Each structure stands twice: as structure tokens, then as C-alpha cells.
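Encoded as C-alpha cells, here's the structure I'll be asking about.
Of the protein chains in this complex, one is absent; all others appear in place.
The letters A, B and C name the chains in turn, as written, and every chain counts its residues from 1.
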Amino acid sequence: MKNKKLLNYSDYLQLNKLLESQSLMSDKNGQKAHDEMLFIIIHQTYELWFKQIIHELDLVGHLFSQKTIDESKVSNAVLKLNRIIEIQKILIDQIRVLETMTAMDFLEFRDYLFPSSGFQSSQFRIIENRLGLHQRDRLSYMNKNYKDAIKDDEKDLVNTSESVKSIFDLLERWLERTPFLSFEGFDFWEKYSESVTTLLKEEENLIRNRPNQSGEELEFNLKSHKNTVSSFQAFLSSEKHEELINKGEKRLSHKATKAALLIFLYRDEPILHSPFNLLSKLMDIDELFTNWRQRHATMVHRMIGGKIGTGGSSGHKYLRSAAQKHKIFSDLSDLSTFFIKRSALPKLPKNIKNSLGYYHQS
Amino acid sequence: MKNKKLLNYSDYLQLNKLLESQSLMSDKNGQKAHDEMLFIIIHQTYELWFKQIIHELDLVGHLFSQKTIDESKVSNAVLKLNRIIEIQKILIDQIRVLETMTAMDFLEFRDYLFPSSGFQSSQFRIIENRLGLHQRDRLSYMNKNYKDAIKDDEKDLVNTSESVKSIFDLLERWLERTPFLSFEGFDFWEKYSESVTTLLKEEENLIRNRPNQSGEELEFNLKSHKNTVSSFQAFLSSEKHEELINKGEKRLSHKATKAALLIFLYRDEPILHSPFNLLSKLMDIDELFTNWRQRHATMVHRMIGGKIGTGGSSGHKYLRSAAQKHKIFSDLSDLSTFFIKRSALPKLPKNIKNSLGYYHQS
Amino acid sequence: MKNKKLLNYSDYLQLNKLLESQSLMSDKNGQKAHDEMLFIIIHQTYELWFKQIIHELDLVGHLFSQKTIDESKVSNAVLKLNRIIEIQKILIDQIRVLETMTAMDFLEFRDYLFPSSGFQSSQFRIIENRLGLHQRDRLSYMNKNYKDAIKDDEKDLVNTSESVKSIFDLLERWLERTPFLSFEGFDFWEKYSESVTTLLKEEENLIRNRPNQSGEELEFNLKSHKNTVSSFQAFLSSEKHEELINKGEKRLSHKATKAALLIFLYRDEPILHSPFNLLSKLMDIDELFTNWRQRHATMVHRMIGGKIGTGGSSGHKYLRSAAQKHKIFSDLSDLSTFFIKRSALPKLPKNIKNSLGYYHQS
Partner (left out) sequence: MKNKKLLNYSDYLQLNKLLESQSLMSDKNGQKAHDEMLFIIIHQTYELWFKQIIHELDLVGHLFSQKTIDESKVSNAVLKLNRIIEIQKILIDQIRVLETMTAMDFLEFRDYLFPSSGFQSSQFRIIENRLGLHQRDRLSYMNKNYKDAIKDDEKDLVNTSESVKSIFDLLERWLERTPFLSFEGFDFWEKYSESVTTLLKEEENLIRNRPNQSGEELEFNLKSHKNTVSSFQAFLSSEKHEELINKGEKRLSHKATKAALLIFLYRDEPILHSPFNLLSKLMDIDELFTNWRQRHATMVHRMIGGKIGTGGSSGHKYLRSAAQKHKIFSDLSDLSTFFIKRSALPKLPKNIKNSLGYYHQS
């Protein structure tokens, strides 16, 4: 009877199931390939981490679906997004483990895997959908919908992940509701536009008066300044922004974009710390998935060269295109184009500043 | 005359000086050893990074020397400490580069370096002092003061770094001044003591009523519970704390310790985010220097085995002892001993909670 | 007089020069920006590491310029290339340090840097040239030659690096001379072609006899198999290979390519260990520079958005294109397309096998 009810490490982690879930196809085919174990185990750790990422995204989605989103919810979301980031770094670093398997070793069991493929990972698709990957940004898979690759009994979950509000959607709504854009008589956008106009004028003067430049250089610099002016004009105009959205070149609404810019520009204000961290972490997550796809593509290139993937994809080229296209929060990264120097920032009126900050102690 | 005044990358970085500062002793001795270049360059990058760390510590010290330390100063300090952390990771990772030099390759030029040694790095000593390494925690160097190893014209700077207030000192003062310990009728320490007493009582009951335990186990568990009780009692008593400080087992004052505990326990409150991050980053810095010393010791062990260092130290054993002793903020890490569950935390009265938090939007 | 001649750490590393080579432009302009120090120091560490990389490439180039290149030279080269790899990892990781500087902080001093730019790093150009970056693969810089950006007194070194035999050239020559392609009556290429023909035939049968496939799938698979057949045919034919070289789609000569394939396929043979490691390390170096460029581009994107670089380049887009184009050893990575299973590999005749291997002990 002893220890009957006491929790044991092995039972807690369900190691009996976990450590008996590796069944080598090469073994079943009578040609046991030592390295297939690594192939299975590394993919299993990937899937465990995906489960954890979804667990965190669920919480973040929940926090941002509330009616009132106070500071403490934002900062809790930041902590969870940061956990996703640390997991992503592991996902990337793990590629080095897989790279200890050479192309020749992979060939020993590769044929037995047909036609299974990483494209069939429903958890990864759920992550993409929960974050907010736009369906138009998906690459096609043998001219079919990406969901055709998903096992039937997993399709429901993938469908659900398409239909719930994504982190992108929730972020956009939250940004649009920010109270700071027009706050006790301070109109951020108006002030910002004025500052930009002044700055661009100054910059043009600077270019015209640069010493020692050739005519060619002057022309080059003026032309690039003109481009800057046009891009600011487009940025300031909600109509132009709408056009870009319709063309698929932008995605985040103009109102949300303005709020995001405000957060970036006044990130030194205490009340904007957590919002700033939120935007930063989302950009980090985007970049790390891009980075992961690129590293993955490079590894696949070296492993199978120009061969097609076990699932029929064009191998490393597919992955490299995905790395380019599958970005979700690039509207945020693009914003730094429109940052202006602190010294040129519209000053916040005292009453806002006071209501934003607080003194911790004196 | 053209380009006379235009800034050039090479001039900006003073590359002419920088890239001509590698002079191989083995070359001067007529036995050029290829790998000595690596040895010089890696140490030069270390010293450049040390300069950057000092640059950041100066700013943090400055911020905490002000009369009023508002939220925005604390969060600026956090950003700079985080930069130090990222630099420390590089310092550690760089060891891998040095490890591409084998022990045999090092022997090719090691004798020429005598008696110069990493002990003579005044910048590293300045970092230790600025952070607040206690002089009693220094290991002796051939029974001499660590400053005897420093070049004469660098001694002044090291002396100054001993005499200015260290980050440890400034942190302690800042913590002691926190207004929250007794705030509008809420006495944190009293409430915390009550919670602890209740919790410990409950824990004892739990131990006594555990099913299926042998007498031996019961005894073992009760004994360890008694230890827990004693350590909490010592922690709660300012007299006991004072004794431990006098014995050199603690360093942070009781008042500052209480404030740090409060910050850890209520870190979810918006106003405590930056203070919590500040404490975390300082612990990180401490750990990373420990980690660096350990990795360094391991590398030296493998490189020179049990030989003494070029500067006469006992090599890797010295470094390993330093890794154990040279901790500055361990009083903070120790605090988690005294954390209690959120559900057992004294509830903050509504008026405090409101004055702490703010709603970002609704 | 004491210690007059004894070497001191500080003098050995020339710290007086090194630590006084940071002069902030923002300071000179009366607007000292704290973070400019980081900007300078990180670039200085980059340049120090570049110097070390060149130091290693010089040695590798020297080793492969010898008349006789024995095993021990190859393995020495592998060690040095591996050191470059470890340095590259640091170059990449250091970006994280720079990322602790936000876009807003950069704006504080960015204008003062004009028109200096990382494009002006002559050491980086030398590294590219020494490795063997083809001049046609360079992106243009404001429609000018990349060397126009280099300071006059540094142009000679860059020119020299263009004219000496690059690592690519030396590798190609070394591969072409490998004695194994035709060795005591064993003609590798003939045997390999036979194996490939058999394998492709088997694969086609497999596709035709797969159970449960739709007509559409069969067609898709046959078509992709046909592509595989064509690419093998092109690979086997030296004329086709020559054509691809003329079109700029391949670079490595057919003879060298065959030797490289042999090394990859028979890498388990002791005598081919070092040659295999050599090829692997060169691919690693290529990948890590690609990785570095991609990370750099991502960071620049976030730092300056769509703005043009201080040197007038199109910023992050330039860097991303460079990451795609500036590959040197992709002919090696492509080779895995043509790997075949160990079980299908032509067996080496006993006499070759014996002359390749040796028993360490019994």
C-alpha cells in the first residue's frame, strides 16, 4: 500500500506514454536507421513547444478580448509573449541538433516517410492563424488549400483558429480605442503633422547647402528627399492609407497606426511602457518566425539540395518564400520610417504628462 | 579639397589606431605564433566592452544619485542594465572563440606574456567596484591587495571607483526610501508577518497528516519545517538581521530588504513593474558574471591544467573561487525563500490599489 | 627602475590607444547622445573581428597555395575556418546588443554620421574578395563601383584582395587535382552514373505503382520525377554544366564538382574526413554571412524603417538583396540534390578502401 497516492515524477510527466511514442519507420521496414530516432524526437519536441505557444496565445487572446484592458493585463500579456520568444529561440537553436544528421544519413530513411510532411502540422497552422497570418499571404500547397494537408480529425481545430479573433485583430481594436490620440485638447496627429512639415523643410535646406557636393550628388539627394516627402504625405493621409490597405500593401487601420506611432514616440512615458513592450514583443515574434523559416530553409537546402520535400513541396524554395511572405506585424516595423527626433517631438502639455507619469518616491 | 569635411566610416571609428594596435610578442621574439593575434584581439574586444559597461554604469549611478527618482529614471536604468546583460552574454559566448585555440597553440607564445595577466585589467576592477563588490569578498592576489596589480597611471581611476557610491549602495538607499512599506494605514510588515505565521502553522498540520509516511520521513519533514520556521523568524526580526549583517552573512539593510520583498510580492501592480525589473536585471548581471567566471575557469583548466597563471595566480582554482565569492546582489536572490503564495498575500486595501494602478483604456 | 622591462597587460593590449579611440560626433556637435558610445564601440569590435578573420583567411590561402597540400594542411585549414565560424556567431549575436538601442535613441545622433556608412568598411570588402565573392554578384552602390565608397588610402588593399587567388579559386584547383576520381581502374563518374540510372528507374516504378493515388497525383508525381531526371542528366553532362557556367547559374568547374561529390558521398572513409570537413566549414561560413546579412537587414528595418541609409543606400532592402545574392559556395550546398543512398553507392574496390583507411588499433 505504501506510496500509493504519492505523486511520482514519472507518472506526473506520463513518461510511460511519452517515451514509448518513438516508432522508427526504417525499423518497421527492416532497415533500422540509427538517425531516424533523432528525426522523430526533434519533431516531437517541436510539437510540444507548439502546444505551449498555443497555450500562451490563448491566454493573450483572452486578456485582449475583455471589455476593459487595464495596464496589468497588458503587462501580463507582455510576459507571456516574452515566453513565446524564448521558446522560439529554442526552436531556432534546435536546428543545430538536426544538422548533426548529414544528408547521407537522412537518405537512409527518407523514403519511408513519404508522403508525411511538416506541412501537416496542424498546431503550427493554428499558431499562424491565432497570430493573424492573412489567408492571402499563404503560399499554396500543390495548388490546394493549406488545410487539405491536415488530417481530418484535426481540421476542426484549424478551422476554429481561423474564425476566432486573431492577436492581430485584437491588437488593432485595442490600438483604435486608445484614449491618447485626442486628450484634453491635445491633438496628437495635428501636432505631429506640423513637426514633420518643419523637419522636412529643414532637411531640404540642409541638402541644398551641403558643402563640396557634386551636381550629381545634389540631384540624387534631392530626389531621395522628395521620396521621403511623398511617403510622409501618404502616411499622414487617411485616404492614401485606405488605398494602400485595399491594394494589400498595408493592413493595420489608419487609426490604429496612429496610436501605434504615438506609443513608439512617447515610449519614455511610464504609462506607455507596457504598450511599447507589447508592440516590441509582437515584432520580435514575427522576426523570430522569419528567422526560423530562413534557418530551416538553409538546412533543408543543404540536406536535400533541389529535391522536392517528402510532402511534395518544392523544398527549400517554398520555405524561403514563406519566410518572405508570412509576416504579420510588418506594419509595426515599418513605422520607424516615420519616427522623428525627440527634440522635434511635439511637447506633451503638462496636464497630460502629469496624468501619465507618477513618482515612485522622492 | 573635395570631401575634406565629410565624415568617413574609417575616420569616425579611428580604425587607423584601432587596427594597428596588435603587436605580437612572439613576433618580437622572432617566433611568430599565428594564434597570438586571436589572443590579443579577443582581449581587446573584452576591454572595449568593459568600457561600454562602465559607460552604462556611470549613467545608472547618475540616475540613482538624483534627489527625486521618478518612474522614468528607474525604467531608463532598467534599459541600460539590460544592455549590460546583452553585453555579458557576448563576453561569455566569446569564450567559444578563444577555445578554438588549443592548449598546444597557446604554449607557443605563453611564455612571452609573463608577467602580464588579466588581473591587471583596471576596467574590470572598476566594474566590480561600481557594482558594489565588497572589498572583504575579494580574493587576495599573492597575498597582496588587488590594486598592486594595477598599472600606476590607472590606479587613480580604480581608487575613485572604490570611493564613489556603488550601485549596491544607491539601490539600498533607494529601497529604504520606498513610500509603500507603510502607506495610508497599511503596514506591510505586520500583515506579512501574520500571513507567514498562519501559513507555517498550516504547513505543519499538513506534514503531520500526510498519509503513508514512515516515522523516519515524518521526523525528517518536521525537522526541515522547523528550520523553515527559524529562518522566517530570523528574517522577520530586525535584530537577527542586524546580527547576520555584522557576521557578514547578509549585507542589505533590513529596511531595504523589506522593500525589496514588497516589490517582489506585489510585482503585478503597475507601479512596481519598473522596480521589479530593476531588481531582476541586477540579479541577472550578478549571475552572468558568475557564469562568465565559471566558464572562464573551465576554459583555463583545459588550457593550462594545474599550471599557475601568467600573472602568478593559481589559475583556474582562483577563478572558480572568485565565481563563488564575488556575488553582489545575492541578498536579492535569497529573498525568494520568503515568498508566499499570491492567495496568502495580504490584500492591499482598495485605496492603495487604486493609487497604484491606472487604466490604459476601456 | 623597477618593473621597467616587465610586460604589462595594459601595454600589451595597447589600451591607451584602444580606449581613447571613441569620439562622439554628437558630443562634438554639443548634443552628447549617450547611446552613440555603443554605436562606436560595437562597430569597433566588428572591425577587430574582421581583422582576425582576414588573419585566418590569409593563413588558409597560404596553405592552399602550396605545391603539395597534405592532410595536415587541410586539417589545419579546417581548424582556422572553424575559428572564423565561431567569430561569425559572435558577429550575429552582437546584433542583440545593438538592438538595445531603440530607433528613437538612434535618431538622437544619426544625422551627425552623414555620409559615413558601413559600406565604407574596406576590411569587410577584403573578406568578401578573399573568400571569392564574384564581382558580378555585387550590388551596385548608387550606380557606382563598390570601391568608390572606400577611402583612398585603403583602396590598394582592396584591389590586392581582388587580384590574389581567392579561397574559392584555390578550392576549385585543389578539387580538380584530387587523385580519387580515377583510381587504379575505378572510374567514379562512370559507376555513379550507372547507379543513378538504376535508381531513377526504380523511383519511376515506385511512383507508377503507388496505391490509392488519384490521377492528378500520379501526374503531379511523374512530372516532378521527370524534372529530377532532367536535372541529373544536366549534372552528369560536362557540356550542360559548361553551359550553366556560361549563363552564370553555376560557378564551380565540372571536374571540381565531381570531386566534391565524391568527397560528400564517401565521407565515412578516413582519408576523406578532413576534405569533407573543409567543404562543410566553407558552406557554414557562407550560410553564416547570409544569416548575418538577414539579421542585419531585419534590425535596420526596425531601426530606420524605409529610410535610406546614412551612406545613401536603400537601407534594409539593399541588405536583404545582398543576403540573397552574396553567396559564394552555393554550388556545394546544391550538391546534395545528387546524393544517393549509401546502399546504392558504387562499392569501392578493396584495394582503394585499404589504401584509404587505416586501423588505429586492434
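Rule of thumb we're sticking to: a contact is a pair of C-beta atoms (placed from the backbone, for glycine too) under 8 Å apart; a residue touches a chain by one contact, two chains touch by 3 or more.
Nothing here was measured: the structure is a model prediction, and the numbers come from that model.
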Contact partner of the left-out chain, one of A:L13, A:L218 or A:A344: A:L13
Residue of B:R136, B:K247 or B:R342 touching the missing chain in the full complex: B:R342
Residues in chain B touching the chain absent from view: 102-104, 107-108, 142, 220-221, 224, 228, 231, 264-265, 267, 283, 287, 290-291, 294-295, 298, 301-308, 312, 333-342
Chain A residues touching the omitted chain (full complex): 6-15, 17-19, 21-23, 25, 34, 37-38, 40-41, 43-45, 47-49, 51-52, 55, 59, 79, 82-83, 86-87, 89-90, 93-94, 96-97, 99-101, 112-123, 151, 154
Touch list for chain C against the chain that is not drawn: 1-6, 67-72, 74-76, 174, 177-179, 211-212, 268-271, 273-275, 357-362
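Note that in this section only the chains that are shown with their structure count from here on.
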Reference chain B; chain at largest CA-centroid distance: C
Centre distance in Å when chain B and chain C are each reduced to the mean of their C-alpha atoms: 38
Separation of chain A from chain B, taking each centre as the mean of its C-alpha atoms, in whole Å: 32
Where chain B touches two or more other chains at once, by residue number: 6
